[in-house]
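I'd like to ask some things about the structure below.
Let's look at chain A:
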Amino acid sequence: MKKLLVIVLALLMVFSLAACGGQQSGGQQQATETKVLKILMEDLNATDQVLARLDDFEAATGIKVEAEVINYATMHDKLVTQLTASESDYDVLVVDCYWVGEFAEAGWMEPLDPYIEASGFDTSVYLPTMMEMVGELNGVTYELPFYNYMMALIYRPDVFADEGLHKAYVAKYGVDFTMPTETLAEYVQVADFTTAYFKEQGVEMYGAVHQAGRGDPIAIEFCNYMYSNGGDFYDADGNITVNNPEVVEALELYMDAVANASPAGAAGFNLDDAYAVYSAGKAASFVTYNTFMPVLDDPEQSQVVGLSEIANIPGGHSLNGGWGWAIPHNAKDKDASWEFINYIESFDVAKLRAEGGSAPTRSDIFSDPDIMALYPYYDTVLDIMKTAVMLPIMPDSTPLMEIFGRELSEAVSGNKTAQEALDQVALEMKDLKR
Partner candidate 1 sequence: MATVQLKNIKKIYPHSESKQKKGLFGKKKDEEPEKKHNLQITAEGTVAVQQFSLDIADKEFIVLVGPSGCGKSTTLRMIAGLDTITEGELYIDGRLVNDVPPKGRDIAMVFQNYALYPHMSVYDNMAFALKLRKMPKAEIDRKVREAAEILDITEYLDRKPKALSGGQRQRVAIGRAIVREPQVFLMDEPLSNLDAKLRNQMRSEILKLRQRIDTTFIYVTHDQTEAMTLGDRIVIMRDGFIQQIGTPHEVYNHPHNLFVAGFIGTPQMNFFQTRLECENGEFYVPLYGTRFELNEKQKQMIKERGIEPQEITLGIRPEHVSLCKEGGVEAEVDVSEMMGSSVHLHCSVQGEEVVVIVSGLELGEEHASGFSHGEKVRLHFDSNVLHLFGADEVNLL
Partner candidate 2 sequence: MISDRRKNALIFLIPSLILLGVTIVLPLAYSFFISFFSVDLKYKGLGAFMGFGNYASALKDQYFMGSIKTTVIFSVIVVVIEFVLGFAIALLFNCKIKGKNIFFSIVIIPMMITPVAVGLTWRLLLHSTLGVVNWLLSFIGITGHAWLADNATALGTVIFIDVWQQISYMVLILLAGLVSLPKEPYEAASIDGASRWQSFKYVTLPLMAPTFLVAILLRLITAFKTYDLIYVLTKGGPGTATEVVSYYIYKQAFTHLKTSRAAAMSFILLLILIPVSYIATRILRNRNEG
């Protein structure tokens, strides 16, 4: 009798545990019935423009979209854990351009061609560079380009027009400068000089601010220096060229600028830190994403409204970048996922997003008169994009950027020379899958 009681009690405990678990899965089931799509997104303006359209989408289709908005730094790792699971929490992916190789290699993105065909979506409207970067890979369409974050030089013409600055510059170098400068070396020289000049004047104004903190910030920013100085990770034949003289020279220039033009501490800055300095009116130039132009002109987020201009990186090759929409291979309802992508990338919706400042990827939006009226600098952006370079699309691009970020930080913080740091990158690149 007693034994029976014990067994019954134990069973009860087990079932009560099971019941708890059951309730949870029951909740999830209910969620799919009302069709909820979940997306993990980065916390920035382009995302806000998507969020603003979600109610319309739900009204039109009855599908609710829940976006989880987080800091960029944690996105990749959070996605990976979902994508390796048998079923993903997320129904739509936003994929940064340098994850493409990795995600495609792993088979985490569902080929979109059947859906594109079925719904008759015209992908030829996208800028070819965008399709090449966050659209097609090896003849398969994995993504639709979401927004563009090509980098550029954002600077303050008013600061660089300072008469005293020019006079002093001429006195020192014998020639005057124009901003933006022709070459990277000259840019660094002007930036350094500007910082020194204003310091002497007792004004807190830096010639440039950098996001030289370890990890993505420094890696991404330095790519602009590397490309503009004629360097790259690999040459056309796939040989590692990251420690070639032109890259070493670029890094030395970068180190010079971080040390002498930027405020102290730039070697630990991420994008937010650097943006804070620039938007507070304490820096005269900033290599950053073109998408920051509208933000810098927003009085709520900036103290330098209307003062910035955008230009190509001195030397002429900025880092192209963008995000794409994709469907995870383990999504629960791929048709619904596509329905959302199809909606959000349609001309009307994309235009509404672009009006809000999300950098376009469609050429028909770039050339739309309303948009051009709102953002006249898109001319320049399109111009810069012609010579912009994108990161290599390869399975191990994420580790590449991690290694790159670490070694650049080593160089900037004075632990290694430019050559030593880049040699280390080249050495570790040999183990990376291309």
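Candidates were picked such that all candidates are chains of the complex that A comes from, given by their letters.
Quick note on the criterion: a contact is a pair of C-beta atoms (placed from the backbone, for glycine too) under 8 Å apart; a residue touches a chain by one contact, two chains touch by 3 or more; residues count from 1.
All values derive from a computational prediction rather than experimental measurement.
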Direct contact with chain A in this complex, candidates 1 or 2: 2
Candidate 2-touching residues of chain A, taken from the complex the two chains share: 3, 6-7, 9-10, 13-14, 17, 73, 76-77, 80-81, 84, 102, 105-106, 204, 212-215, 263-269, 273, 276-277, 280, 282, 395-396, 398-399, 402, 405-406, 409-416
